[in-house]
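Input: one structure, supplied below.
One protein chain is absent from this view; the other protein chains keep their places.
So, chain A:
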Amino acid sequence: PRSPQAAEVRVRPVPFNAAFVSRLVPRLRWDALREAAESLGRPSELPPEPSPGYEADEEFLRRLHHVLLEVEVLEGSLQCPDSGRRFPISRGVPNLLLSEDEA
């Protein structure tokens, strides 16, 4: 889990696909996702836990869709929770390479 800090965020509409978003839920670290959404200024959109029956909850799925697929960090950084090391994000692409003395 990595806490993003954003200098520049873009929101771009992406067609909503309930089936896909639903499939993603079991593969997400929910706390990390919420924390990330929070640090990007979108705290209230996600509940503390996905509630049972979420597959049929369109409102919930749409919110999740928005945070996962439509909000993008263009410029900013990600931070490793263990080492504190920051990784830059530029033009929407995170760079996770270590420098030669860290490797």
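Quick notes
Following the convention adopted for this analysis, contacts are C-beta pairs under 8 Å (C-beta built on N, C-alpha and C of every residue); 3 or more make two chains touch, one makes a residue touch a chain; residues count from 1.
In this text, contacts and distances are computed from a predicted model.
Within the choices "tRNA (guanine(10)-N(2))-methyltransferase TRMT11", "U3 small nucleolar RNA-associated protein", "Neuronal-specific septin-3" or "Mediator of RNA polymerase II transcription subunit 31", the name that UniProt assigns to the complex's undisplayed chain is "tRNA (guanine(10)-N(2))-methyltransferase TRMT11".
Not every partner is drawn; the one left out touches chain A at residues 1, 14-15, 17, 19-20, 23-24, 27, 29, 32, 69, 88, 90-91, 93-101, 103.
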